[in-house]
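Worksheet: one structure, shown below.
Note that this complex is displayed minus one protein chain, with the remaining chains in position.
Should a chain be cited, it is by its letter among A, B and C, assigned in written order, with residues numbered from 1 in that chain.
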Amino acid sequence: MLGLNTRDFKLFILVCVLALAAPFLLNPFPTASALGESFNAGYPALMQRFVIFGILVIGFNILFGLTGFLSFGHAAFLGVGSFAAVWMFKLLSYNVVPAIILSVIVAGIFSVVIGYVALRRSGIYFSILTLAFAQMMYSIAFSDLAGKMMGFTLTNGETGLQVYNDDPQILMGPDSPTTPHFFGLEMNSQFTWDIGGWSFVFQNGYYFSALFLIAAFYLSIRIFRSPMGLMLRAIKSNQTRMSYTGINTKPYMLAAFVISGMYAGLAGGLLAAMDPLTGAERMFWTASGEIVVMAILGGVGTLIGPVLGAGIIKYLENIVSKINDSILHQWFAIMPDWLDNVLVTIIHPFIGKGWHLTLGLLFMAVVIFLPGGLVQGGEKIGELFRRKKTDDAADGAKTPAE
Amino acid sequence: MGILEVKGINKRFGGLQALGDVNLSVAENTVHAIIGPNGAGKSTLLNVLVGKLIPDSGSVMFDGQSVLGRKPHEINQMGISRVFQTPEIFADLSVFENVLIPCFAKRDGSYKLQGIGAVSGHGDVHDMAEAILADVNMLDKRHMIASSLSRGDKRRLEMAMCLVQEPKLLLLDEPTAGMARADTNNTIDLLKEIKEKRDITMCIIEHDMHVVFSLSERITVLAQGMPLVEDTPDNIKGHPKVREAYLGEAQV
Amino acid sequence: MSKSNFSRRGVLKTGAIAGAGLALPTYLSAASHTGYTNAPTGSTVKFGFNVPQTGPYAEEGLDELRAQELAVEHINGMGDGGLLNTFSEKNLQGDGILGKKVEFVTGDTQTKSDVARASAQSMIQKDGCVMINGGSSSGVAIAVQGLCQDAGVIFMAGLTHSNDTTGKDKKANGFRHFFNGYMSGAALGPVLEKEYGNERQAYHLTADYTWGWTQQESIAASTEALGWTTTQNVLTPVGAGDFSSYIAPILNSGADTLILNHYGGDMVNSLTQAIQFGLKDKQVNGKDFTIIVPLYSELMAAGAGSNIQGVFGSMNWNWQLQDAGTKAFTKSFGEKYGFPPSGAAHTCYVQTLLYADAVTRAGTFNPCGVAEALEDFDFDGMGNGPTSYRGSDHQCFKDVLVMKGADNPTNAFDTLEIVEVTPRAQVEYPVDHPMFAGGDLGACNPGA
Partner (left out) sequence: MDAFILQILNGLDKGSAYALIALGLTLIFGTLGVVNFAHGALFLIGAFCAVTVQKILGISFETIDPTQTDFLGNPLKVATPYVEKWLGTDMGMAIQDWSVPLAIIVVIPVMFFLGWVMERGLIKHFYSRPHADQILVTFGLAIVIGEIIKAFYGANPIQTPAPSTFIGTVDVGAWLGMDPGSVAYPTWRLVYFAFSAVIIAGVFAFLQFTTFGMVVRAGMADRETVGLLGIDIDKRFTFMFGLAAAVAGMAGVMYTPILSPHYNLGMDFLVLSFVVVVVGGMGSLPGAVLAGFMLGILQSFASMNEVKALIPGIDQIIIYIVAIVILLTRPRGLMGRKGVMEE
């Protein structure tokens, strides 16, 4: 169906369901309960980030997962995408369509140039080249060096670029919305459904991004299964044989790099469309590192892994970092005082301001024990169950990594 | 005029003369062996032929066109395929996918950024790949991951990947290195079969004289980067210079 | 390792508040037609304390958090009441705000705009906060201020010193209690003139981002007005670590004064390194070489150690002031945490109280009502002397402190000494001052 085989189709449907039903799935606990206050993640801003970073990492996975080329500067494309989108808001109007189109195009142009140069080297030399380009772009944006050279504000430095009331906005009519919108459909307007102790929020912006995620995911399956996907995996497997098979690997690599850069640009454009402000820090090397971490955590080279990885990191960043000691004390309030204090003391370093520690440990554990990421972990658990059920160990050949 | 004409090739690595004034002419549709003791420059010569190394001087003409200065993939597209000493295959991919790639290369040239159509949508390529797998009796292993194949099967897979491109010239770098006698004989049979079935020129580098004499129609002997003799197998067998070069190396 | 010594009583109280929250869900969204975002319907109201808990300003952020927790305690009637006792307005009775107990959520900005906005969004969308308070960088403050404007909640800016926050990036829903670069310049000017005369050659090292630029502009303007010459302004990358290659050229540049427009770790490093290069012991143009750090903070002073001795700078507030408000706050904070509060802590504490007071005066949590109550609001007793929030740009006007690194500090907390309390009149500026030009406050946005 849709040109996918059954297995891929199932996966695609799963992602569609996850994306569309996220407001329910991410709000499992009643809103006002202690668990709900701590662990519910179904509010628009975070759901948007889940899908937008999902798109970003899906794109990154097309490069790293298929070809094995580890780009340490991918956040730069996210950044230029955002800057392009905000400039569209400033110059034209708050309509997101030109903004997103331009962000993809600009990220594409940057990735053609950087990819063309960086792909002349491989291995760690490629990684360092991408890192160097990205850090350069970060510095230029952070101190607005390009703007200074040209005599106007291009990135607005560390403060970040945002829309001011006196910006041209030439397509802006008198009744045009003053927040990002899709032909009048405002991104930040929402509908809340209160039922029982739950309240579910359905926001235009989230669903707009979710549709992009679904499209991006579909496209990524098609690329994985296409002859080009095959070629890219072959490049990862054996470059020597590739060239002695008469195949010029450069165009394939560049195509993968540019596609993945454009995915990042799309993600950047969407970020700006959800929240019309952008800054240079989006391009800092640690942001690129975070993309790598997301991909690895979920499972590199798998289809669904990137979405999972992005979700987990964003969840940790936004949920675990907000848990503080008084919340812990509430949880353990039924326990004796001493036990309460002991437990809180033990957990304390890993929550709130210590969420980086949790992330670091989780990440190490995944790299050490599950090189295939959480997807591999899921497969292992799934296998265990299947064994128990059917006791049919002789499964024969495993299907190749997807 | 042979299909491959090598004239006056020189290659130095620092102070070492790896190839000195090498001439070689391989006639179309023959099997030509290049032999010589270790360090004779056989591998260097092969690397020059496939574009991995650029010689300091000399010319390499294939099918009337110069090979020099072209990238390996361009040389392959001219019709030269190479089999390596340790099989170079796509270890992470399935056997079938391994064969698909040269099929695409054959059909689409150096590169063609395909749309997002599924691989299975390309029926012609599919059939081509299935046919060659059937040819080398590996159809039943099509779903296996290449790295899990036996050494012999890896060799056959690599051979299949080269043959499916229907090269005019097949370069074989010690195709039986490290093989047991039985496997070696199988390989000889396989190569003979290939030769019988299609119009193909082969150029073999080989240590195993049993293989060389079973297959080749002409032999070039290299020693210390210089071409020593070129002749038919029968004449090479008793040649005193060859004996001298191989002293202690191998029984001739 | 921070210890967690939570008393049973405290837990029960919080538990009770949480229990009260259960009865009536406070989670409301913009679409609920209450007239404004997150209108509290239950017996509680939620504040969002958005401070850096990781990254370079984490310590500052944690101090802000302490102060904010203290403010909530005081508003809810726990503790000794702190500044509520000295505040010139007496609307807050220690029973919460408009009869609602105050709860709060905390978030980590990491001193990154994106993260700060994500955290603020979560506070607004998930936790239902009506007000966001805190922060430790101008870039972040401007980013979050814009967000709060769009979302329809009040933003109290925390530590932000850039002119832009209430200049070209000012927003109707945002207020700033902290002073700014212009005020630092205006306050330092006369003191510098008195100490160092009218003929100085000043060499600026400036952090290459928005805050650095505006502070440098402000300081250069005010020192040039004294007759000083600005010989050179060198922009340095943020987080450079080793500033030696920027400091070395100063030695023979003919300058006799170094002005470090750096903050946080950059300031600690550049000051330490400048002193290692022997700048302080130098004689140039027949004068002793001088270093000036226009913006001081306690944590920077602690990081720079003895290097700050004799170095002039400015501050928004310091615990060593002798007015009743300062004393009350220092006592209240000091007894709870065991050390005196930082200026950042004071700002965040005062902002929380001022917001609470504005709500009671307005009789509503509606940001438009609150903003109106805060605009052109005059008050006293909060440690800064008579203070006013200007309605036209939402900048707070009050006395500014000129500080000097103490020559003989007796303990870890009095490494800075107050040289002069610059009266408010001297640091005031018209709303259309060129350094603050280009912005548009806009109209207040209640959200829904």
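Convention: a residue touches a chain if its C-beta (ideal position, glycine included) is under 8 Å from a C-beta of that chain, and two chains touch if they have at least 3 such contacts.
Not measured: the values here are computed from a predicted model.
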Considering the complete assembly, the absent chain touches shown chains A, C
Considering the complete complex, of C:242, C:288, C:376 or C:440, the missing chain is touched by C:242
Among A:83, A:133 or A:244, contact with the omitted chain is made only by A:133
Of C:76, C:273, C:290 or C:364, the residue that touches the missing chain is C:273
Across the whole complex, the chain not displayed is touched by subunit A residues 68, 70, 117, 120-125, 128-129, 131-133, 135-136, 139-140, 143, 145, 148-149, 285-286, 289, 292-293, 296, 349, 354, 356-357, 359-361, 363-364, 367-368, 371
Residues on subunit C facing the left-out chain by the touch rule are 1, 54-59, 208, 232, 234-237, 239, 241-242, 244-246, 248-249, 251-252, 265, 268-269, 272-273, 276-278, 281, 299, 302-307, 319-320, 330-331, 334-335, 339-340, 410-411, 413-414
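Methods note: only the chains that are shown with their structure count from here on.
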Contact graph of the chains (line, ring, star, complete, other): line
Using C-alpha atoms only, the most centrally placed chain is A
Quick note, more Cb pairs in contact for A-B or A-C? It is A-C
Taking each chain's centre as the mean of its CA atoms, subunit B sits from subunit C at a distance in Å of 74
Subunit A to subunit B, mean C-alpha position gap in Å, rounds to 46
Residues of subunit C that touch two or more other chains sit at none
So subunit B residues touching two or more other chains come to none
Subunit A partner, complex, touching residues on subunit C are 1-6, 8, 10-12, 14-15, 18, 21-22, 25-32, 53-54, 58, 62, 105-108, 112-115, 117-119, 121-122, 125-127, 138-139, 142-143, 146-147, 150, 162, 164, 168-169, 208-211, 213, 235, 237-238, 438-440, 442
Per the touch rule, the subunit B residues reaching subunit A in their complex are 50, 71-74, 76-77, 81-82, 88-94, 97, 100-102, 104-106, 109-111, 113-122, 125, 143-145, 161, 165
Within the complex, subunit B is touched by subunit A residues 3-5, 219, 222-223, 225-231, 233-234, 236-238, 240-252, 255, 397-401
